[in-house]
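Written out below as structure tokens is the structure these notes cover.
Note that one protein chain of the assembly has been removed; the remaining protein chains are unaltered in position.
Moving on, here comes chain A:
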Amino acid sequence: MDLSQLEVGQTGVVKEFTDLEMSVKLMEMGCLPGETVKVTRVAPLGDPIAISVSGYQLSLRKFEASTIILQ
């Protein structure tokens, strides 16, 4: 299961990444393995999404979210 499959309000724990380049950027933003993420909202046109991670809100495109594998 990856992050893009979560519905608004659902939480998950980051397990690993499928894209190394993207993973570096995401980890810098606090999206690390073991971290709990929660989908807080989806943009009106369905993409991008916003997640709550490390105590703040991060927005990312669905494609980027799909590279984050959850436990």
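Basically, contacts are C-beta pairs under 8 Å (C-beta built on N, C-alpha and C of every residue); 3 or more make two chains touch, one makes a residue touch a chain; residues count from 1.
Please note the rule applied: contacts and distances are computed from a predicted model.
Undergrad: For the chain not present in this complex, what protein name does its UniProt entry give, out of "Radical SAM/Cys-rich domain protein", "Ferrous iron transport protein B", "Sugar ABC transporter permease" or "Thioredoxin peroxidase"?
TA: Answer from the record: the omitted chain is "Ferrous iron transport protein B".
Undergrad: Which chain A residues touch the hidden chain?
TA: Contacting residues on chain A, toward the hidden partner: 20-30, 32-33, 40-41, 43-48, 50, 52, 54-61, 64.
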